[in-house]
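Complex shown without one protein chain; remaining protein chains in place.
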Amino acid sequence: MTERVVLAYSGGLDTSVAIPFLAEKMGAEVIAVALDCGQGGEDMEQIRQRALDCGAVESVVEDAKEEFARDFCFPAIRANALYMDRYPLVSALSRPLIVKHLAAAAARFGGTHVAHGCTGKGNDQVRFEAGLMALNPDLKCVAPARDYAWTRDKAIAFAEEKGLPIEVSGKNPYSIDQNLWGRAVETGFLEDIWNAPIEDLYAYTADPSVPREADELVITFENGVPTAIDGRPLTPFQIIDELNKRAGAQGVGRLDMVEDRLVGIKSREVYEAPAAIALLAAHQELENVTVERDLARFKRSVDQRWGELVYDGLWFSPLKTALESFIAEAQQHVNGDVRLTLHGGRAVVTGRRSGSSLYDYDLATYDTGDTFDQSLAKGFVDLWSLPSKIASVRDRRNGS
Amino acid sequence: MTERVVLAYSGGLDTSVAIPFLAEKMGAEVIAVALDCGQGGEDMEQIRQRALDCGAVESVVEDAKEEFARDFCFPAIRANALYMDRYPLVSALSRPLIVKHLAAAAARFGGTHVAHGCTGKGNDQVRFEAGLMALNPDLKCVAPARDYAWTRDKAIAFAEEKGLPIEVSGKNPYSIDQNLWGRAVETGFLEDIWNAPIEDLYAYTADPSVPREADELVITFENGVPTAIDGRPLTPFQIIDELNKRAGAQGVGRLDMVEDRLVGIKSREVYEAPAAIALLAAHQELENVTVERDLARFKRSVDQRWGELVYDGLWFSPLKTALESFIAEAQQHVNGDVRLTLHGGRAVVTGRRSGSSLYDYDLATYDTGDTFDQSLAKGFVDLWSLPSKIASVRDRRNGS
Amino acid sequence: MTERVVLAYSGGLDTSVAIPFLAEKMGAEVIAVALDCGQGGEDMEQIRQRALDCGAVESVVEDAKEEFARDFCFPAIRANALYMDRYPLVSALSRPLIVKHLAAAAARFGGTHVAHGCTGKGNDQVRFEAGLMALNPDLKCVAPARDYAWTRDKAIAFAEEKGLPIEVSGKNPYSIDQNLWGRAVETGFLEDIWNAPIEDLYAYTADPSVPREADELVITFENGVPTAIDGRPLTPFQIIDELNKRAGAQGVGRLDMVEDRLVGIKSREVYEAPAAIALLAAHQELENVTVERDLARFKRSVDQRWGELVYDGLWFSPLKTALESFIAEAQQHVNGDVRLTLHGGRAVVTGRRSGSSLYDYDLATYDTGDTFDQSLAKGFVDLWSLPSKIASVRDRRNGS
Partner (left out) sequence: MTERVVLAYSGGLDTSVAIPFLAEKMGAEVIAVALDCGQGGEDMEQIRQRALDCGAVESVVEDAKEEFARDFCFPAIRANALYMDRYPLVSALSRPLIVKHLAAAAARFGGTHVAHGCTGKGNDQVRFEAGLMALNPDLKCVAPARDYAWTRDKAIAFAEEKGLPIEVSGKNPYSIDQNLWGRAVETGFLEDIWNAPIEDLYAYTADPSVPREADELVITFENGVPTAIDGRPLTPFQIIDELNKRAGAQGVGRLDMVEDRLVGIKSREVYEAPAAIALLAAHQELENVTVERDLARFKRSVDQRWGELVYDGLWFSPLKTALESFIAEAQQHVNGDVRLTLHGGRAVVTGRRSGSSLYDYDLATYDTGDTFDQSLAKGFVDLWSLPSKIASVRDRRNGS
């Protein structure tokens, strides 16, 4: 019986060429699966047809925007997910979503293999394959670019040879991955890490240095995720989409960094993530108001590990699930409103209010009405300091 | 013999009044010690004289600006010190410096007690007293505001009664602490955490929303600390001072947050720290380039703990010393230049170069010359994913 | 109206004397609450009567053995709870149980204060008062020994003066706290930490050096807690009780250590905890078999923090609850049997089997049937080592 390969299909040159290539190389039937993760600007029906034109026996496109927002971006908000304290995991979040749909398509269409377009030096191959192994260990993975040393030049020659219906333009100088949560750009001249990014790189964000009016909004959170903007209840996708527009228009969310890839090398990355950066700023401050101190301190290590796991392709790992149990418990009081000013590339919290607040005006105020009993402090200070004091006495005794 | 009390003297109302009060209450001689930690705008000689006029038997003022920059601010840079990922520890850093000088003055002048002006609900009392216990466990601490429930109104009445040479103006609406590393502002209307800060609060930073030309500079780091700006070698104080001016002029470094105090309450704080925020951004990115991944990941927990300890008054604790040994090892390769654009409230890294770089163009590039062996990836991905895969097989077998 | 004080009553001298003392000092009515936490050897009805004889207006005794085992000891097993890697939190676990019953008694009898017999230099005062503040912040705490500097001599004199029905024997040389989970002994001669414990200290354990037959048993775990011994389903109390007897008879569970108290000092403690040590050994090994590696590694830090929090009196803290959500997720596969040999002071695991095992014979074996694909290893090793290699190349280049 002919084997069937489920291909993560983007509609671009590489994955289009992969259809006849895999069919030929493996003697297999190819099923193309394309997802709308909010990357924008694409006609999904046209993509579906293109796969068929390239020889796919089945071609599926799915609108996964709400699923992506709700099940992938929102958990990242709850985990304050910033890899290396900066990168909001744009591509890392969409890969496990795609993996879920690939595994489902394999089940539906009888696929035994799954193919993706990743190279062997990036993170995404790990995210695809680790995810697939976890969801269905019987599936085998194929990555033409990596496993058959497939290059762009080879792809173009193959497309011409086969007469594929693909417009091969001059090489786009940028390698781009984008979705609802943000946009990643790599390009040759940025590989010299002393070079600054240029304005031409950006698509989600306006130039933050152009003078314009500030935008102010109020975000409502429930259980650690946003549910409304300015009092208007919105779906997860709508919230992120609106914030991408409003924060993007103010130049919020540009990032330029050197990053540690899982495969062991450092790479230069430029990102835009307007909604992500704005939402994370709002969420973190609401946690400051509603999460108890010891819990907040430990949650930093949980959040860091969550981000590392997701970056490292381990979305479906037992540890991530357990970290999320911790996070869920910690988020149940993260309710309330955060007022945010978006302006000049900055997303600044200017107010917060919550029915779950742990900020106690009566204890905090220095005005009349202060209920804090200062007489307790002396004993606290003395015992708090006692271990260091005893160590100091020892050190002085021993002359060190 | 008359006891001698060494007083941490600021020149302001509270500590001026404390001089005759402590003399009277304790039957003691008061030695006033005032430090210039770069707070600016003060005539230190005038402060010295004022203490004598208030009845101090000795009055010492010391220029501690370079010491503060080198021994307190620079270690904070190496530790990427941001309490709760935001606050660069402005007051928390100056307290142990003051403590050192108080302990030295006690030794020099035969003091048996040390007095400070802190209340019983803040962090600074802990920083003073924990530090003093560590440096000289025989010293006893007195805090009139806390231990004798001393208030501003009492202080004014006492000053008038004693005819102290202090100008009592109308109540300043702001409670301010400032030094070279930044400025902290608390005030009544900010105790409603929904209220936004107003422009009038700020002194170190210009309004970031006013259009102006960007400022670009290159900071050179050696062993994790800045040593030059635009190629000009500068002292630690000079570097921070220049950056306060240049980053402050661009509105960089404003912070508004709800914060977990050590004494167990949450409080609202507004900070300005232009140099600190700019230097920390530059340092973190240089670490991204020069510090190996596993080391960088673990260093996050070390940095977090360092910041907590310093915030919590444990500057002189054995754990902080041990964390700094770790950090020192990690910083030996943090050498090189970082190009920074200061503009519109943002301090943005646009380039980095280092003789200690771990970024390897040949491994990272997608252009010709790539030396990364992609054939290694398949084995890596499979074994990396194996534990999650085995768990997944188990879970599917057991129907969960 | 007369205030009512709920007293944590042990039946011993100190808390018996506290009844008339508190009644007199505070002009209050005293309600005595005594719990059976499995400490053994006490006639609870006699204790109930004694409190009334001493002047209590109400006296309640409760059998809390199953509650203690199920809700306090079992969570400690799931968290592998060993403070400082040694101490299984014997007293630390019973205090929050007592606190729950005190708070309930206060609600039932209209108590406004709660009293306990702890001193001011131990951990238990924190466990009582932190717990009470969390369960009912309106309750006020009284600790005669601490707050009124009450000593044993004072207590005896007071008892004689009041003619209390208490038999005052010669001073027991040992200070003992014991419950189902173990027994803690402090005594004067052990305060010299060079002195060895003597056989006379022990009550739960036989001398391990006496030759006897080994005892072998199989413990069944479900979701991380024991549910049967040798196939006999037992209640939580029954399991711990049987293991105390069987492991105690083999001398298992003696501990002698210097320990960091929360109040900042180090103290010498001798413990016996036969069931605890045996159950923890079995549980840890079953986790080795059933918990995925990354999850197991992170759980170590979760377990450590859980133990610190419980030791430090924060049983009812938000962080502990969140840590337990993590642990609950991690324990769902900790099912199966562990064979244990108890002998000569050792509890040794000799076999484990589980339907949730992640040990895969086919992958692990070096015999025929090995399914591990060794060809994957080379790529894994090379990329695993790459960051260290790149750092090494840098260091050699820079001559360090």
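Chains here go by letter, A, B and C, matching the order in which they are written, and residues are numbered from 1 within each.
In the analysis below, contacts are C-beta pairs under 8 Å (C-beta built on N, C-alpha and C of every residue); 3 or more make two chains touch, one makes a residue touch a chain.
Small disclaimer: the values here were computed from a predicted structure and weren't measured.
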Exercise for review: Taking the whole complex into account, name the chains on display that the unshown chain touches.
Suggested key: A, B, C
Check your understanding: Which one touches the absent chain: B:E58, B:D124, B:D177 or B:E292?
Key -> B:E292
Exercise for review: By the contact definition given up top, give the residues of chain B that touch the hidden chain.
Suggested key: 260, 263-265, 291-292, 294-295, 298-299, 301-302, 305, 309, 314, 317-319, 321-323, 325-326, 328-330, 383-387, 390
**Study point:** Contact footprint on chain C, counting only the chain that is left out
**Key:** 84-85, 119-121, 125-126, 129-130, 133-135, 137, 146-147, 149, 175, 186, 188, 191-197, 208-209, 211, 214, 254, 256-260, 262-268, 284-285, 288-289, 293, 296-297, 300-301, 304, 308, 312-314, 316-318, 339, 343-346, 348-353, 357-361, 363-367, 370, 372, 374-378, 380-382, 384-389, 391-393, 396
Review point. Hey, which chain A residues sit against the chain that's not shown?
Key: 292-294, 332-333, 355-358, 360, 363, 373, 375-380, 382-384, 387-388, 390-391, 394-395, 398, 400
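Heads up, the rule we're going with is that only the chains that are shown with their structure count from here on.
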Practice item. Check the residue numbers that chain A and chain B use where they touch, and answer same if over half are used by both copies, otherwise different. Key: same
Check your understanding: So, what's the distance in Å between the C-alpha centres of chain C and chain A?
Key -> 42
Exercise for review: Using mean C-alpha positions as chain centres, tell me how far chain A is from chain B in Å, no decimals.
Suggested key: 32
Check your understanding: If you look at chain B, which of its residues touch at least two other chains?
Key -> 293, 357-358, 360, 363, 375-378, 380, 382, 384, 387-388, 391
